[in-house]
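Below you'll find the structure, written out as structure tokens, and then a few comments.
One protein chain is absent from this view; the other protein chains keep their places.
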């Protein structure tokens, strides 16, 4: 075990995969200079340029700013013997390559009757909450969840970041990773050796019996904080489930937890309409209606673009306070005065 | 009143809007030759080329196959005094312009603090069910519903097609239209004069008291057929709600109906995960849990790409039989032998 | 111009004939409802397809577009599974999942046709990247139309492959129309001339009905690519005889009435037949070849007819390599 940051864990998974399989290559904008901190030696940005030195320009490649052709090139390379990792930096840039994602990456294997496999990983970070304004703050994973043929991971801890990314790279199917920038600095003990966390297995971030909170990406630590606060103040036992993989989604784990608790809150940083929270809620009401004791409540970003000013932006994403308010609602607990105030200060 | 096809109704709305306001222009691939039948005189494809003759090349413009720049050009033109209608032909081509849709069309007005308005309409047809294979068969409206700032219509009748499109053209906000090709040929009496159907108002396609079916686009006639069949065979009273506008969604109309019936089925042709049906289900379970008597059941396309062969494709979309099966489930009626057989023949 | 063996020349004619016969049959089958949906024929463009594909070697890659049958046939794909695919049979080259718009035959290097205009261009570049990283001598070629030449992804791909010096050939099939739209009305400048700004050769093959002219231009580009000298853009001027797609019933009013007649006089198969005759190939031999090809198409149709439709459950395979579909 070694203490590793989320960002360092991504670098470590990439390094181990590059060492293990020479078909793995990385390309993207500014990867040679390790601008985003994941093509260095695995811990900090100060190990700048290491990957380039270790693996050379054949396997570590700067690209022009041409997302659409980068994604297409990766798809073509993946169909012909490589296992590319494409660093797309910000999730807001994925739109540039949407045709390639939907029409080539997701469809080719299927359309061609299984002749192709598509072992490729597309990494991008969600930079919300950092005062970068509407263009850079997107959390677009729900629209990719609506596209059959893509797999999607959204790890919330350094361990998951390392183990899931490694499984993604080793998968023969295309995987998109959505990494919340707000989690980049988070640290924990992570196994130093190689390990794989299977795609499609949820993690129980906290066990509990009274209510289930399914939380995604940066909402996971917020949900855990809300759970701790409620345990302390109300003696309530909150279970927090982190799906970690959004496609395939561990629907069973969610249903098992709801069968135990009878109550569900879903928290995620994406926009509300047609988000992952909608999917989880709809699935649960269809499959576990009989055990539900209360409405399923979603805590999401509103259907609004992201404003720049700190005064405006901080209210846009789920926080421990808005999650606590939702848990109180499904448990029929009185709204805590403090939580209500903080919730209305921090979210609408 | 005059009998008008769905396609003719679109042409009629475009023609009336062009007559009413010279800022309205139409551009797209092959619009001059009226290839898709909506830039003719309003009834059939045989009136080919009429728009070009009536309005001239300044207002009716063929484009190169360059969706991304077409959408951007429309956005720039809309911000500076025109009211463009962009004919994007197939919905599967929208991905080419995803960056422009999400980052410019949807965000500009907001990011610029209201300085811009964006009166522009993007039309496209969903060509599913016609043996064109995975590339041409998409029904991608759910991913656009996750993007705040766009309005979305999905009419299911000629009257709605005409009235909603006219409201879309006259709206100062960007509107995307998704027109199911399967409905193109449907005909009904449509007012010949100008009329507007407000965005955001659902239509009750059929009144009923036992169960609500919210159905979208080509699922509307299927839902109505299922309702008629069940009325005849079981004496069940099914209410069918057609939202018509997906953004803004008439959530109140849906809730009102569920308050009356206590039961909900949602049917739509999009992929299941994070679809419009998920949104509607999640919203209802959150807002009307207390009145729900049964699980909310979704009838959607599966999370699968669309295969070419007729033998494979016909099972991919909701039909009257799969909708009937879902209604039976929420009403706790025995599965009809006939419906089960047809449902499993026509859908998975 | 490299001297080609008579066997190679005959094989060129054979492949052109195959494309012609296959597409003529497919056209009929669409009109009779035997093939569902529509198909886009390459009739009239055979020289351009075969001149290009026969400049490639085994192991090389192609990607294509909606005008999709010629490319795999040119690469040597057997006709039976292609025809079965068009009809949606289980024995189709894509198990009936692809259809006309999405033919692919990896066994002959055909990495897939694309219904989305322009979308398969970077896929070919990716195959070239793969060859380059793996250090093989493989080359990739992307077929696309004059319409597709206005999709931005082409220029991104030209730039990126230039920077990475990839063994890829961008082959524009300029049949002068994109659906109803004349190329010159939607193209600013000349397509082949766009290469220069991206640091690569741009060749315009004015006589795209001459299979040898196309073969020559593509061979030069292939040799460059294999020698590590990077990508090329080739624009081939050609003509489609039929309407944009079979059964679309858009007609072809958008084309001057006599234009087609003029092009029919330059028919690539007829022209090359004359060339072969001038090289001493007998009319009998050529007639026999035509008959053989027609028989091949008959066989492909018989194979198709004898094949079952796929079981509906097949629709739920092949999305992922390792995950069962779960609703």
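Going in written order, the chains are labelled A, B and C, and every chain counts its residues from 1.
Here, a residue touches a chain if its C-beta (ideal position, glycine included) is under 8 Å from a C-beta of that chain, and two chains touch if they have at least 3 such contacts.
Quick caveat: nothing in here was measured; it's all calculated off a predicted structure.
Visitor: For the chain that does not appear here, which of the shown chains does it touch in the whole complex?
Guide: A, B, C
Visitor: So which of B:148, B:221 or B:302 would be touching the chain we can't see?
Guide: B:148
Visitor: Would you mind spotting which of B:72, B:208 or B:295 touches the chain that isn't drawn?
Guide: B:72
Visitor: Pick from C:200, C:276 or C:314: which residue touches the chain that isn't shown?
Guide: Considering all chains, including the one not shown, the answer is C:200.
Visitor: Which one touches the absent chain: A:14, A:38, A:66 or A:319?
Guide: A:66
Visitor: In the whole complex, what residues of chain C lie against the chain that is missing from view?
Guide: On the side of chain C, residues 150-156, 158-163, 185-191, 193-200, 202 touch the unshown chain.
Visitor: Footprint of the hidden chain on chain B, which residues?
Guide: 25, 58-59, 61, 63-64, 66, 68-82, 99-100, 103-104, 108-117, 148-149, 151, 171-173, 200, 248, 251
Visitor: Since one chain has been left out of the picture, which residues of chain A touch it in the full complex?
Guide: With respect to the unshown chain, the touching residues of chain A are 29-30, 32-33, 35, 62-66, 68-69, 92-93, 96, 130-136, 272, 302-305, 307-313, 315-316, 348.
Criterion: only the chains that are shown with their structure count from here on.
Visitor: If you average all the Cα positions, which chain's own average lands nearest?
Guide: Answer by centroid distance: B.
Visitor: Take the average of all CA coordinates in chain A, do the same for chain B, and state the distance between these two points in whole angstrom.
Guide: Their C-alpha centroids are separated by 30 Å.
Visitor: For chain B and chain C, let me know how many angstrom lie between their CA-based centres, rounded off.
Guide: Each chain's C-alpha centroid was found; their separation is 35 Å.
Visitor: Averaging only over C-alpha atoms, locate the centres of chain A and chain C and give their separation in whole Å.
Guide: Using C-alpha averages as centres, the distance is 41 Å.
Visitor: Taking each residue of chain B in turn, which ones touch at least two of the other chains?
Guide: Correct list: 92, 96, 133-135, 302-305, 307-308.
Visitor: Would you please write down the residue numbers of chain C that are in contact with two or more other chains?
Guide: Answer for chain C, listing residues that touch two or more other chains: 92, 94, 96-98, 102, 114, 116, 119, 152, 319.
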